[in-house]
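Here it is: the structure, laid out below.
One chain of protein is taken out of this complex; the other chains stay put.
For reference, chains read A and B in written order, and residue numbers begin at 1 within each chain.
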Amino acid sequence: MTLLVADGVTKTFAGITALDNIELDVGPQEIVGLIGPNGAGKTTFFNCLLGILKPDGGRVTFEGRDLARVAPYKRARLGIARTFQRVELFSGMTPRDHFLVAERVRNGRGALWKDVLFMGGPSADENERVGAMLELLDLVPVADRPIESLSLGVGRLVEIGRALMTEPKLVLLDEPSSGLDRHETEQLAGQLRTVQNERGFAILLVEHDVEFVRSLVERVFVLDFGTLIASGPTDEVFADSAVRKAYLGDIV
Amino acid sequence: MAAVTEPATAPVLELRDVDAGYGPFRAIFDVSFSLARGRVLALLGSNGAGKTTIARVCSGLIVPTSGKVVYQGDDVTGQRAYKYARHGIIHAPEGRSVFASLTVAENLELTFRRSRGRNGVKKGLDEAFTMFPRLRDRRHQIAGTLSGGEQRMLSLARVIVERPRLLIADELSLGLAPIVVDEVYRTLEQIREAGTTLLIVEQHVHHALGIADDAIVLVKGEVAYSGPVSELGDLQSRVLGGGGGEGPVGV
Partner (left out) sequence: MEKLLGALIDGVAFGCVYALLAVGLTLAYKTSGVFNIAFGVQAFASGAIYYQLHVNDGWGILPAFIISVIIVAPLIGAILDRFLFRHLRSAPSMARLITALGLLVAIPQIVLLKFNQTEATRPTGIVPGGDVPYHIFGATLSRDQLSIMVCAVIVAVGLVLVFRYTALGIRMRAVVESPRMAELAGTDADRIGTAAWMLSSLVAGLAGVLLPTVTSQVGDIYYTTLLTAAIAATVLGSLTSIPLAFFGAIGLGVVQELLNRYLPTNSVLASNLRPSLPFVVLFLVLILSPRLRNKRELTDPLSSVDPPPPAPAAGQRSRELTIGTRVAGVLFGLGIGYYVFFHGNASVVGQGIQVVIYSIIFCSIVVITGIAGEVSFAQATFAGIGGFASAQLSSSAGMSVIFTIIIGGLIAAAVGAMLAIPALRLGGIFLTLATYAFALFFDNVIVSLSWVSGGLFPVVAPRPQLGSIDFASDRSFLVLCLVFLVIVGVIVMQVRSGTTGRYLSAVRGSEVAAASVGISPTRARITAFALSAGIAGVGGALLASYEGHANKIDYNATLGLFWVVIVVTLGSRTVEGAIQAALGFVLFSARVLPDWIPWIINHVQPFLHVDSLPNAVQFIFFGFGALTYAKHQEGILEANKVKSLAWVQGKIDRFKSGGRTKPGAAAVDTPGAAP
């Protein structure tokens, strides 16, 4: 059974069609790419999946459940996690804090009355899970440093770790390589692959970096001017002449 | 405008032993280089190496903590950024580089009004729109609603009409689809042919090296290589391909 299905998603802004009848699906544990030129509607589509925008037509289902009336924060609890193109971190907190917050939301053990009764601190079991994630992403040396003092590359990893702490079934990655250099990008791709192997979640990757997409993704969807112009196994799609024209120009 | 004959060898802009940073953070150390007239210099290095900081020093956004910025032989260190702009140094900053709350036409007017006076605005707009017809269709659109590529075009349109002495282009390809990047670089080529000196800051080196005459490679805020692109040689693969983790590379 497929995990996420976008069925005919359509979105218009002031008469301009930003997304026209988009069909996309992601299976369990699958890595799927979404590429397209600027202004093709990738971000709009992403926001429709996450509930930040409401599609004008079509529907998005997750494990067969219609998401239309599910608030963004509730989607996280269903098992959809995400990262941000411009990193969004909790300023003033450490990577460990980031993971603890996500862990606490996942297990739902937090409550105001528990705080008041001195029961708000992390439990042994929470510490263990957070420690495991820090180790998995090689973040142990920086675990207790304030997030502002860390580099963008580390910030990206913290975002990914925070997303994974919610034990998602699907992670949406929004241009994870932007702002990283080639070396950092390769490192990130490697880490993503390792983590995905270990934890077995599905990924929907929105990316510009063609190399990065190719190195990770089995199946890819291409958007242009709000319509899906191609989809299928990565190599086939990159061989498609329409795709080359719209997106890749002559560089491949 | 008096036609001043300048010696062909005088650099447009020169940095002498510049240290700079942000508050307590030091980002570049003892950087010196000069930008010769009409040439294209590519500033290369990994993320966090200090490229953007140098670009900002060159346009006056950041005042060096020590060292000098020399413009055509005059010391301009510490002058405010708008003075640099009036000298003909234009900086297209990284990321969003247009005023999102102004319309396309107003974005252009802001520059032309100052450089060409009240009556020159219309002509400037015409030139810009001839160069980028797509902008003409969107002249009354708020710039913030343009796509990333169109915004980059808008900031270049301003530059191409202005014909500045020096253009500092910071990560123009960032976040753009490859096909748009090609277009951006074709425009840069035009700007260069019009006689503008270029300082190009890039992470993705292939494009930058295609257009540049000289290159500076930064490693952790220090200059690791400075010289013609043709002599960059294997340093390219070591520094640019290898990653930022290595220490300074001896030249």
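One rule holds for everything that comes next: a contact is a pair of C-beta atoms (placed from the backbone, for glycine too) under 8 Å apart; a residue touches a chain by one contact, two chains touch by 3 or more.
Remember, it's a predicted structure, so these values are computed and weren't measured experimentally.
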item	value
Listed residues A:D144, A:E198 or A:E218, member touching the removed chain	A:D144
Contacts of subunit A with the absent chain, listed as residue ranges	50, 52, 71-74, 76-77, 81-82, 84, 88-93, 97, 100-102, 104-106, 109-112, 114-121, 141-142, 144-146, 148-154, 159, 162-163, 165-166, 184
Touch residues of subunit B, complete complex, unshown partner	21-27, 46-48, 56, 59-62, 80-82, 85-86, 90-91, 93, 95-97, 99-102, 106, 109-111, 113-115, 118, 144, 158, 220-221, 243-245
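Just so we're on the same page, only the chains that are shown with their structure count from here on.
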item	value
Subunit A and subunit B: spacing of chain centres that average the CA atoms, whole Å	33
Touching residues on subunit A, where the partner in the complex is subunit B	36-40, 151-153, 175, 178-184, 208, 210, 246-251
Subunit B - residues contacting subunit A, complex	46-48, 147-150, 174-180, 182, 203-204, 240-245
